[in-house]
Structures are given as C-alpha cells and as structure tokens.
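A short worksheet on the structure shown next.
Apart from one protein chain that is not included, each protein chain of the complex appears where it belongs.
Chain IDs A, B, C, D and E follow the sequence of writing; residue 1 opens each chain.
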Amino acid sequence: MVELVPSLLRQELDRLAAEGQRIDGRGQFEGREVHLEVDCLYNAEGSAKVVWGDTIIYAGVKFEIRTPWPDRPTQGSLMCGAELRPVAHRKYEPGPPSPESIELGRVVDRGIRESGCIDMDELCIVPGEKVWGVMIDIHVLSDGGNIFDAAGLAAIAALRTAVVPAERFDVGEDHTLKVNGTPIMASFKRAGGRFVYDPSEEEELGGDERIHITLGDEGHLHSLQKGLKGVFTPDEFAEILAVAEQKCSELREMVAEKEGN
Amino acid sequence: MVELVPSLLRQELDRLAAEGQRIDGRGQFEGREVHLEVDCLYNAEGSAKVVWGDTIIYAGVKFEIRTPWPDRPTQGSLMCGAELRPVAHRKYEPGPPSPESIELGRVVDRGIRESGCIDMDELCIVPGEKVWGVMIDIHVLSDGGNIFDAAGLAAIAALRTAVVPAERFDVGEDHTLKVNGTPIMASFKRAGGRFVYDPSEEEELGGDERIHITLGDEGHLHSLQKGLKGVFTPDEFAEILAVAEQKCSELREMVAEKEGN
Amino acid sequence: MVELVPSLLRQELDRLAAEGQRIDGRGQFEGREVHLEVDCLYNAEGSAKVVWGDTIIYAGVKFEIRTPWPDRPTQGSLMCGAELRPVAHRKYEPGPPSPESIELGRVVDRGIRESGCIDMDELCIVPGEKVWGVMIDIHVLSDGGNIFDAAGLAAIAALRTAVVPAERFDVGEDHTLKVNGTPIMASFKRAGGRFVYDPSEEEELGGDERIHITLGDEGHLHSLQKGLKGVFTPDEFAEILAVAEQKCSELREMVAEKEGN
Amino acid sequence: MGGYGDVKLLREDGKRLDGRAIDEMRPVTIEAGVLPAADGSAMVTHGLNVAVAAVYGPMEAHPRKIQRQDRAVIDVRYNMAPFSTGDRIRPGFNRRSREISKVTAESLESVVLVERYPRSKIRVEIEILAAEAGTRCAGITAASVALADAGIPMRDMIVGVASGKIEDTVVLDLDKAEDNYGQADLPVGILPNTGEIAFLQMDGDLSIDEYNLAMEYNHKAAKEIHEIMVDALKRRYEGGEA
Amino acid sequence: MGGYGDVKLLREDGKRLDGRAIDEMRPVTIEAGVLPAADGSAMVTHGLNVAVAAVYGPMEAHPRKIQRQDRAVIDVRYNMAPFSTGDRIRPGFNRRSREISKVTAESLESVVLVERYPRSKIRVEIEILAAEAGTRCAGITAASVALADAGIPMRDMIVGVASGKIEDTVVLDLDKAEDNYGQADLPVGILPNTGEIAFLQMDGDLSIDEYNLAMEYNHKAAKEIHEIMVDALKRRYEGGEA
Partner (left out) sequence: MGGYGDVKLLREDGKRLDGRAIDEMRPVTIEAGVLPAADGSAMVTHGLNVAVAAVYGPMEAHPRKIQRQDRAVIDVRYNMAPFSTGDRIRPGFNRRSREISKVTAESLESVVLVERYPRSKIRVEIEILAAEAGTRCAGITAASVALADAGIPMRDMIVGVASGKIEDTVVLDLDKAEDNYGQADLPVGILPNTGEIAFLQMDGDLSIDEYNLAMEYNHKAAKEIHEIMVDALKRRYEGGEA
C-alpha cells in the first residue's frame, strides 16, 4: 500500500498548485537554502560538501596516471560517477549500481565534460605515455530531494578546488587543477501539474517528469535530460530555461566565493 | 501450470509419431525453409542473417589485435559466443549468460574451431607481438525452434564472407579472411519417441534429448553434443548420422552460392 | 522452523555444560582426532588433506610470476583464499563468496602472513620485473565443525611442503619453498555458556561467539578474530589463550612429522 | 561530443560531407511485424543504423515488488549487439545502455495507456544491430511501431529524431562523423500529434537560439518519420499476420 | 583439441608414451561414502585425476520457480579446484564448467527415477581436485556412485569414459599429453546394463569409421569401470555407515 501515499500526495500537490502554493511554503521557482564547504576531506585531492535542504552530498576528486588512448596521445580523461548507497535513504538498496545512480552520475558527468571546463590536453604529462585521469565521485549521504543539483554543485566545487598530486606520483610539483568555467545544473519537476524549481522529497514522490538543465558561464546549454514519466510542451521548456539562467548564476557566484576562501 | 501444455503436447507428438507424421506436416527428416543473407550489417567485418522457419538469427564477425600467448607466438585466436537475449522469445530472461546460451555458443564454436577451417597461423601479423583475434557473435532475434543449426549456419557464413580490417588497424591492406572449409551443423530431437531433423518450437517443448552433429566438407565429425534429458542407442545414432551427411551437404552448397554473390 | 532445533540444542548444551560435559563426550578443552596428509594432489605445487573429525579440507598451493609493485620492487606476494562451496554441507549455497568464506580465508591468511613465515624478499626473481605470487586455496569438502583450525592446518602444511616450479616457468631449478615457522590456529566457541576448544557441528549450531587465535613458533600472537554474536571477558580470554598455546604446539609437531616423510 | 579535431564537416557548397542539406534527414525505412516469436515487432533502418524492437505482453509482472497496483510497468532493454560498432562491444553490463533503457522506458510510459493494465508488465526489447550515430532515436521509433504492432493502446506514438551542431552550424540528423567531431547533439522523442516532448537529452554546446533552431528541425523531421511509421503499420495490417 | 605441434605420442613399439596399449585404460580406483556431511558421496581417481562427488537430497526445491510438478530436478555443479590444473584457475563463473554442469545434469536426469520425487531437488556437487584429462568423465562416474550411495533410485548407473585419436590412431582414454596434442576426443556416458548413451560430446576430427572404433573402445572400458563402481558400493554397504 506504499502507493496510496503518492496518490493522496498527488491530490494535495494539485490543490496547492491551484492556489499557487508549494507544500513547504516556497514559491514556484524558489530554491531551498544551500551550504557549500570545500577542501573538507583528508586523502581527497579535491572535496566539497553540499547541504541543500535535507540533502547532504559529498564529492571527492582523485587523480591517477594512465596511458593515453593511441588515437589521442596528449589527452587525459575525466570520469564522474555517483553512488546512491543505502546510507542515503530508506528506499535505496544495496547491490550493483541502480539505473538511478547511473543516470545521476552520467548527467553530472556530461554537464561538466561538455562545458569544456577541463581541457583534456592540459592533463598530458608525457605525450603518448602518461596522462592524468581525473575521477570525481559523488557520495550521497542524505537524500532530501533534488540530489541532481546538489551533486552537480558538489562535483564542480570539488573539481575547481582540486590540487593535482604530482609529487606523490613523482611527476613534478603539486599544482592547482586548471578549470575553465563553472557549469551549474538547475532541475525542475512537474508537481501539481506545473514545473517547480528544486523539488523537495514530497514533490518528487507525488510528481511527474523532471528536467535537468546544465548551463555554462556564458549561459549556453551543455546538458539536458528529461527523466521519469511525463511529457512537456516547448512553451513550458522556454519558461523554466529562463529560470535556470538566473539560478545557475547565483550558484556560480557561491562557488566563486568559496574558492576565494 | 505451464507444465500441463508439454504433457498434452507430448501425447499429441506420440500420436503423430505413431502415424509417421509431424505436427507441422513435415516428414521425419524434412527441414524447414532456410533463407541466408550475407554482408548485411554496417560495422561488422562479416555478417549473415539466417531466417529458418520462424527462427531469425544474425551473426557478426569482428577483429581485434592481440598479443599472442607466449607458448604460441604465431597463433591468432578464434572465439564464438552466443546471446539468448530476451528479444528472442518470451521465455528468455535478462541476466548473466544462461547455461543454454553458453552451450549454444560453445557447440557452434567447437564445430568451427575443430574443423580446422581457420588456420591460426594465418592470423599472425608480427610473431610474438601482434596476432588477430577473430570474434563471432551470434545474436538470436527470434527463437522459432532449432536455433543451433541456424546459429551454426549464420556463424560460418559470416566468417566465410569476412574481411580482415587491416587498414583500420594500420597493419596492411584489407583482405578476405581465409577460411578452409564449411563446417555445418545438423540437429536432431527426440519427439514422439523417435528422432526428427530440425525440430520446431512445439517439438522442442514436447520432446526429449537433442543431438547436434557438426560435419566438415569431407564428411568427418568435428563436434558432437547431446543435450537435455534422455538416452539413445548406437543404432539410432547411426541412422541420424546418415541424414546429417545429406543435410549438411545441402546447406554447404547454399553457403557457397551466397559467397558467389 | 529450522530455528527450533538450535533452541532445544541450546538447552541441551546448557545442561551438559552444567555437568562439565560435552555433547560428544569430550572434555572442555579436548580436541578431536586429526589426520594430516601432504603432497597428495597432482598439479598442486604443495598440497595437504586434513581430516579433523567429520571435517575434511584440502589446501593447494600454486605459483605464478608477477610484476612487483613499483614501491616494493623485490617483494613477492602471498594470497590465501577459501571457498565454502555447496559440496561441503547442505547449508552452503552456490553464488558469490559468502561473508563466511571471506572471513575464513582472511583469518587464515592473516595468521600465515603476519607470522612472517614467508619472507617476501625471498620471492624475488628479478628485482622490479619478476616476483613469485604464492596462492593458497582452501577447499572445504565436508564441514563437520571447526573448519577454521582444519583450514589453517591444511594451509600451512601445504605451504611448508610446496616446491617452487621454477623450471616450468623457465627461471631456474625447482626448489623447496622456504618457510620460516609454522603458525597454527586454535579456535574456541562459547557453548553452554563457557568456551570449549574445537567445536563440533552441534556446538556451532547451538552456541555463541567464536574466538580464533593464531600462534607462532615462539608463542606470539599473530592473528586474533572474534566472530558471531556474543561478548567475552578478559579473564575468559586469558584462560583459552593458555589452552591455545598447548594445542598449537601439538599440531605444530604433527606438521613437522609429516614434513619428515 | 568529441569536437577535438580540425575535421571539416561542411563542404564549400554548404552541403554536408554525404551531400545532404543542412536540414536534410538520412533515409529511413521501417517494417513492422518482423519477428515471429514476438507479440509485436519492428525494424528501423535510419541511415546505416539498424534497430529492431520486440514487444512482449502485457504479461504478469514479477517479481511482485515491481508490480504497480494502478498501471503496467514498461521494462525496456536497449542493447547494442557486439558487432554493431567499430570496436566490438563486450556483452553485459554497460552504463550507457542502462541509462538509455531507463529514459526510453519512461518516455514510452508517457504515451502507453498503462492504466489499462494494472499489475502487469510490458517488455520492450531494443536491439541495435548496426550503429551509425542516432541509435537511441532509431530505437525509440522502432519501439513505438512495435508497441502499435502488438496492439498496445497509446495516446500517441513517439518519433525519435536528433539535430546537432557542426562547425557552428545547426544541422538535422548527425551522421557518424558529425557525431564524432561535432559540437552538440540534441536527441528528442516527439509526439507527432501534439508536438509534445517525451524524450529529451542533449550534450555539447548550444546557445538558446541554436537550441530553438535545432528543435524546429526536429519537429519537421518527426512529421516525415511519422508518415513512414504509419505506412509500415498500414502495410502490416494489409499483409495480415507475419 | 590442440593438435598444433609435432609431438610424438606413439612409441616405435606401438605403445603409448606411458606404456599403455592402444585400447588400455589408465588405472581407476573408487571409494564410496567419503564425505561425512553429505547424504551420499564418492571419490574417483582415474589416472592422476581426482574427482569427488557429494549428493544432497532429495530436498525441497526452492526457489519455487525451479520446481517441477511431476519430478525432481537435478542440480549439478561441476567445479575445478583452483589448484587442480597447471595454471591456477580463478574461482567463480566459468563457461566451460557451466556447460559441463548442464549436460551432466541432463545425463543424470536420464537415469535417476526423478518422477519418484515431485517438486524436489537433488543436489550433485562434483569437485575436481586434480586434473589430468578426462575430468568430466571421472565426475560423471563419481556422481553415479554418490547417487547410489545416497540411496537415490536409478534405472541404471552412468559410466564416464572417453576415447580419442592421436597420430591418426584411435586410442582409449587420453591422458594429458594426448589430450593436448591429439586429434580428437570423444567423452561419453554409458549405461552399463543397456549400452545406451546418456552423455555425448566430441571435438576434433573423426571419420565415421574412427567414431565407430572409438565407441567400441568406450563400451569395453565402461564394463571394466562398472565393476569397480559396483565393488566400491559393495565395500561401502559391508562397511556400514561412514
């Protein structure tokens, strides 16, 4: 009877939407409070902790030395993965990576990769022989809704504060990783029939499709993803895209501030 | 109660056998219509499509460059695998390779390998350094009975029309793969108490053991396999072996014709 | 209702303990009869069979040539693993390694490794290039209780009689593996409220926590492990530690005798 | 998107390397009812891509924990055959396939009248036999036709189409070279009757204006492909059972 | 079959490298009831091969979907110990072992009176401790004796035997070198009382005449091994419980 709750919840979300309300009192495009902390974990070469409402996510960056692909001898590599482990919520079960965790990791990965903020040629140590592999791991500790945006924020913040551990690998001096841009994700969820920004846990349970938009510094699209059951119109998309531009700018500033620390 | 069907089906097969009939009107050693198409898939270096009654199977050949085993420095390798994916029938489930798919791949593999039609020394590029690995993948799209014979036919036809992609790997010019022979499989199933050639889906459901015989150009045995519950006598084997010789010759001619195209 | 048995069994073990008895008539710290056989399997470079009451365990040693880790260019490696396959008892199921089998392998591994009986530098063939990897596999064929002690005994006996197969790998002449010591495990189980040595199958079913103690030639501790539900006091530990010293000495002599053969 | 080389993808005459115009699609053929063992099936060729879809069901959903009291679940497996790509793909677990399977299933649930079949499961198997960029779109198209062929009621079909960007120019329907060396790809699933969107992914770099143009191309192509889908189903009904 | 070297396997006197005649088997010993924890068990040494089989059951078949209403299922696992071969075998999934397990189970189902135990399962565990060519046959023989030792009713036992071809000569019971460098191998499972065949595999190159001769050798050897099997069970019954 788990499914009874979403059904009642759906009715409540419909009722609230009709009155222009949200279940936690926020406006349609109002986000929750976000706290960002960087450089917070021993052993990670870059790390960030994001507390986004009841959602808590860590991201950690590690480096390894790899042999480059023969057809790209000067290019390093970037990999971003996410784990939705059972620690994060009663609903997550142990086992091989779920489709949900794969989607989360890949959507964050594409946003960062496609923004071009990491120049793969900058990761070359010895052409054809040694390049850096950069690995960002997203670790969700508490899922209180909208883990996509929190994960994306943690990942780029960890990456932008990462130090390449060249000394440990005996290939030069440690240096800051060069990151040319701050791609930020904004996620929208259909709840009560209309799209809201930054869905809460209840809105995720009683809502329909999600749209994840990653924007770069110049406002260009770098990644789009629609998830879950539901369809949307071009007009709806145009509306949320405008909201995304504003939200991404605000969060980009937050990252910049933390880097200054 | 799935098992009720086979039980009634068994009775029907017994009744038909007593009258010298088969459930689809064929004679005891009469095969179904077979269509063979080769070189039908972009990206595969050799490919074949077999439509054998209601059974549809593709086989594709790919090449890779490998380091040879230290004790066989001039020898390449051949690998044949089969997937019985859920696309092929309601009865197949997703998951790791089933014993059925492993058996299918290995029986086809042995027939081709043991016929000696691929000279492993011909797959050498640079002794001790680079050899070709040839991989045949069998992809069953529709299981309408007797997938073994259809898979074996698709595999050898794909192999015999394969082109070694030397240019793509920068090791010379593309050239036809040398294949010295056309091993062909003939499968028999006990249905209604006696063996029939080329079992249909119903005969597989209501029958007993199968025997798979792979014969080379000269009529020699290269692979035998008995599968499923049941025993047979040496006399029964002698009878079906004679049938196999004729069936394999006919199919071998079909392959030769397609190569001519 | 499988759990009814342990409940009645527990009462019986309590009653027996109150009278200073054990279910098979042994004294509290009396072990079962142990038979050890070495060099008993073709293809294993070292092998041992232990029959310990109703428990039967084989251990086999294999060698491989590896590239050493860059930071330890002269050091070989040792690995000990255990499989609790379904052959050994009705209760074992097929599938990936169970926590029980992982614990068994790792506890035996630590006892041997930490005793220092294998000098990793002795496993060097060419510094930085080739070292020996020594692999001990424990194969439990019949679990009649106390598989830890039987596995530990089989492992060290197989190791102490192993021959390094240098000729097969073309790196010199075959020679006995140098093993400096004979670490031996002694296991205790709380049954009927007190600890007993060498628990039988029934005591394992109706008892509480286990303590595994591995002692080296000089009586030093090399590995400790507490398993299963239960707590113990420092005084209890002191008592069984004294028993362990005596039991390990006896078994160490048994190994020495077999080596003489 | 790759986008790392200096590969020319547009000719001097403004056409693409294979001679297509900026807003021209590769040739598409569709056949319904191609697999005798399936309840519904379709084969789509789109350029050199070959995608086959099989539908089984509705059938009982098991294990029971996947059952939904009020609707059918749609179980999609998108799979690339080992020989479908330049380098052979190892069979088995694959993160890309899992993601595409998930979002494809969710798209199809958006149009199938799943509430008609409570507690049941509809299996959709998409097999890519040959890949030349755009397989997820060809798979969605094939799945829609196979569902219709199986007689599963839908409120609309979904047409899989993609546009992208090469040499700073928005173009319809990237082929393999354009996908490898281009700047953006925008694959979508469009409901031909309403113009709504059931499937959306994008990666690369697109300004808002470029996005809008790419979507315009996509909507236009969706209409063309939809006609081919309808034709295939008509031929199937006229031809009777396979 | 390997068959790729110029290795001499027959001596000038017509004997084989280990001194056996063309139609001579390696020595075989069998002991029943060797594993206290099992319901039935046996150890077979055949040449240097060591195969142990344990039988558990009949027991309830679970999960329920493997149950058969009208008979017992036989669940066979053929497994090679990591130290049983020249190079160590990694524990776990293995295509060869899966195939042998499947066809061995099907052979045993052909002789066990499975209809006596509807909805139940009989577990047969075959462990190869040392391998010197011919392990699947030694495993089948061990499994037959273990089933008898467990008191499972059978309409006949199965004897595992193999013949093959080396240097164009048909020989009985290939040893390791003969298996590595020979031209064909024909392992079969024979019902000693009827001469019927429950297990059949073959690879390599055999003319029909060679096949017939190899089968003749196999039938002869099956009789010899059958006597050793019966002896082992007699000793076991006389000796009482292990």
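We adopt the following convention: a contact is a pair of C-beta atoms (placed from the backbone, for glycine too) under 8 Å apart; a residue touches a chain by one contact, two chains touch by 3 or more.
Bear in mind that the values here come from a model prediction, so they are computed numbers and not experimental data.
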item: Touching partners, among the displayed chains, of the absent chain; value: A, C
item: Among C:142, C:187 or C:225, the residue in touch with the chain that has been omitted; value: C:225
item: Residue among A:14, A:30 or A:54 touching the omitted chain; value: A:54
item: Touch with the omitted chain, as defined above, among A:16, A:34 or A:135; value: A:135
item: Contacts of chain A with the absent chain, listed as residue ranges; value: 41-44, 47, 54, 56, 58, 60-62, 64, 81, 83, 85-90, 94, 96-97, 135, 137, 139, 141-144, 168
item: Residues of chain C in contact with the chain not shown; value: 3, 7, 72, 75, 96-97, 99-100, 102-103, 105-106, 110, 113-116, 120, 209, 211, 216, 219-234, 237, 241
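Methods note: only the chains that are shown with their structure count from here on.
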item: Any chain that touches chain B and chain A; value: D
item: If a chain touches chain D and chain E alike, it appears here; value: B
item: Most distant chain from chain C by Cα centroid; value: D
item: Chain centre separation (chain B, chain E; CA means) in Å; value: 26
item: Averaged-CA centre spacing for the pair chain D and chain C, given as whole angstrom; value: 57
item: Junction residues of chain A - those touching two or more other chains; value: none
item: Multi-partner residues of chain D (at least 2 other chains); value: none
item: Category of the chain touch graph - line, ring, star, complete, other; value: line
item: All pairs of touching chains, each written as two labels joined by a dash; value: A-D, B-D, B-E, C-E
